[in-house]
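Of the protein chains in this complex, all but one are displayed in their positions.
Chain IDs A, B and C follow the sequence of writing; residue 1 opens each chain.
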Amino acid sequence: MEPLVIAGRSFNSRLMVGTGKYDSLEVMREALDASGAEIVTVAVRRVNLDAREASLLAYIDLDRYTLLPNTAGCHTAEEAVRTARLARAAGLSNWVKLEVIPDDGTLLPDPIATVEAAEVLVKEGFVVLPYTTDDHVVARRLLEVGCAAVMPYGSAIGTGRGLESVERIARIVDEVRGRVPVVVDAGIGAPSDAALALETGADAVLVNTAIARAGDPVAMARAMRLAVEAGYLARRAGRIPKSGVPSPSSPEAGVVGRS
Amino acid sequence: MEPLVIAGRSFNSRLMVGTGKYDSLEVMREALDASGAEIVTVAVRRVNLDAREASLLAYIDLDRYTLLPNTAGCHTAEEAVRTARLARAAGLSNWVKLEVIPDDGTLLPDPIATVEAAEVLVKEGFVVLPYTTDDHVVARRLLEVGCAAVMPYGSAIGTGRGLESVERIARIVDEVRGRVPVVVDAGIGAPSDAALALETGADAVLVNTAIARAGDPVAMARAMRLAVEAGYLARRAGRIPKSGVPSPSSPEAGVVGRS
Amino acid sequence: MEPLVIAGRSFNSRLMVGTGKYDSLEVMREALDASGAEIVTVAVRRVNLDAREASLLAYIDLDRYTLLPNTAGCHTAEEAVRTARLARAAGLSNWVKLEVIPDDGTLLPDPIATVEAAEVLVKEGFVVLPYTTDDHVVARRLLEVGCAAVMPYGSAIGTGRGLESVERIARIVDEVRGRVPVVVDAGIGAPSDAALALETGADAVLVNTAIARAGDPVAMARAMRLAVEAGYLARRAGRIPKSGVPSPSSPEAGVVGRS
Partner (left out) sequence: MEPLVIAGRSFNSRLMVGTGKYDSLEVMREALDASGAEIVTVAVRRVNLDAREASLLAYIDLDRYTLLPNTAGCHTAEEAVRTARLARAAGLSNWVKLEVIPDDGTLLPDPIATVEAAEVLVKEGFVVLPYTTDDHVVARRLLEVGCAAVMPYGSAIGTGRGLESVERIARIVDEVRGRVPVVVDAGIGAPSDAALALETGADAVLVNTAIARAGDPVAMARAMRLAVEAGYLARRAGRIPKSGVPSPSSPEAGVVGRS
């Protein structure tokens, strides 16, 4: 695989992972290792900024993984901006996975507030990777305000329903045209979903629940890693078109046994 | 991966491949190699049984690959039975991928004729791997007459449309309950489809067009190989259920930045 | 609407209804009336053949409705044949909706046993309307043995999931080519499903659970009636093709307000 480049930094893995919902931090650490991920997202609100040693961060090797603080739990643009500043001030990172999610019920992003918050944060020097809907017009706005990636959902967070609309993700890929990475974030439930995201032209996926809540998170992390590689290869290899017209695998020429 | 066992023989790969539709036999040979496949299906009618050296078979290392003759092009049970006998008489194999496909338009199997032909061939000592619909009641019949595997379609041959009905494949898996392998055969268009088949509980997949007609067949063969492994691992790891109710990746406990 | 002709008899309604699952026989009678149906199916096993007055049949005006006895509950061809004979012997009808359903879990038909039973019953002079899968090759067999209609499922009985595969129903319509009616039977959950069946080329639908278990069965019966008429009209009117390429509703010519 070619490296994934975000804001000038290169990564060999195209699978990003989350840190929530694991049964234990030991299992999380093993799953992170098996995933091959280099970017690990962590909710700012979960980090004990004053006593880092005893917290989640003690389980993440910061020499190996790039930490991507996220603003999970923020319902408004203002909250998200404040949370990003707090993370940077505490020395976590100037990268931020921006999440503005008004409803705890649907966990779907607010596209308008996300664009607003992104604009503020970009101006303050943040590297902004926004979690967004699968609307390509919104993706265009996020690009216009200077985001370093676009992270559309496949489906709602934690549902494991894969890509609700392959076409909408494809439209975002067309819209973005490689200027920044497209990362499918949320909804990935199984390796097939991850492969499909890459096949559709996404540059990477972010997976949390599907690994953390799998029966065997470490094995699932490894499966996701393979699937991402498979999808990446397939995209470059060029898949056959879907067709309504069946086509025989074996040409008719030289038929025997049908005299 | 555990070995795949068919009729008492063990295989390390869960990806079977076809030999039709390649631009050249050289490309086919490379793609076979990249796929890791051990079982290679070949249409009996395409084999020049008298002058094997100059034919397709010269490109397939028979020490490495197990040849699975198929009855592609047979429209009736009688034709298929005759073709299988011809292949065995010519020394090809007593294994047969049974295809009874009445219409060249849809390329869908005739479930009733398939059961009839399978019954005849099993009685004659063939190891029968029937290509069939995604109907679990038909799968039951195929088991009852002694087939060594059940090979339901994902979708019609050559369409690349993946699994039309995950539920129907799952029902066949439930029906068969591991007594013989379930191999999804036909319709696989991309690695995500192959992974999904394994995740759904299929024991293997057979892929032809999606590799042979890919932009880069060798790279696609490798992608399929990875996807099959990913799907296999995921099935054993235990995927999260699909849910209508979103669930946050980051628990609410210990929230900072929202005081 | 043109009349629906089955085995030489004409019907003005293209909505057939069932008689099971109603909260009361009074509600059933009202719903039948609202549906406009002329063909009413009734499970032979539910009919008290000796004491008809006190039973279900007392609630069905036999001058108005054509009774279509069905073999619900029969797991094998033999049982179904026996049940049809019993119904005829008791004077119910020589028409039979043939159901051979091996599993009480999935309630899906056995296509092979259905063809076998149909063949026997047609030879005995029955007018056979078989409940079958959405497999067009099976439909072909049912035609070959002389069935008077083909009744594929939309989805499994009682699930209300509509047409699992519009394409498979379309393939049956193409296969049958108007020689006998195609009636989508099972799975209709809402008027949109009924309309879709007719739009796809089915000649009629049979609805039971979706009416009987609706909040207001009488209103739902009326809704189904309207939807069937809508779908019938639309089929003849000729719907627009589905398109991947959007097309503006308003031509560009004569644009004002954009100078």
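By our rule, a residue touches a chain if its C-beta (ideal position, glycine included) is under 8 Å from a C-beta of that chain, and two chains touch if they have at least 3 such contacts.
Just so we're clear, the structure is a prediction, and the values are computed from it rather than from any experiment.
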| query | Relative to the complete complex, which of the depicted chains are touched by the chain excluded from display? | reply | A, C
| Which residue, C:A77, C:L98, C:L143 or C:A214, contacts the hidden chain when the whole complex is considered? | C:A214
| note | Contacting the left-out chain: of C:A7, C:A170 or C:A190, that is C:A190
| message | Touch as defined at the start, partner being the missing chain; which of A:R14, A:R141, A:R213 or A:R235 qualifies? | response | A:R141
| query | Among C:S13, C:S35 or C:N70, which residue is in touch with the absent chain? | reply | C:N70
| message | Going by the contact rule already stated, which one of C:A7, C:A170 or C:A230 would touch the omitted chain in the full complex? | response | C:A230
| message | What does the interface between chain A and the hidden chain look like in terms of residue numbers? | response | 102-103, 106, 108-112, 115, 133, 135-138, 140-141, 164-165, 171
| Touching the missing chain, which residues of chain C? | 18-21, 43-49, 70, 72-74, 79, 82-83, 86-87, 104-108, 156-161, 189-193, 195-196, 199, 208-210, 212-217, 219-220, 222-227, 229-231, 233-234, 236-258
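Operating definition for what follows: only the chains that are shown with their structure count from here on.
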| query | What kind of graph do the touching chains make: line, ring, star, complete, other? | reply | line
| field | Distance between the centres, which are taken as Cα means, of chain C and chain B, whole angstrom | value | 35
| Centre to centre, by mean C-alpha position, how many angstrom separate chain A and chain B? | 32
| task | Provide the C-alpha centroid distance between chain A and chain C, rounded to the nearest whole angstrom. | result | 46
| field | Multi-chain contact sites of chain B, meaning residues that touch two or more partners | value | 106, 108
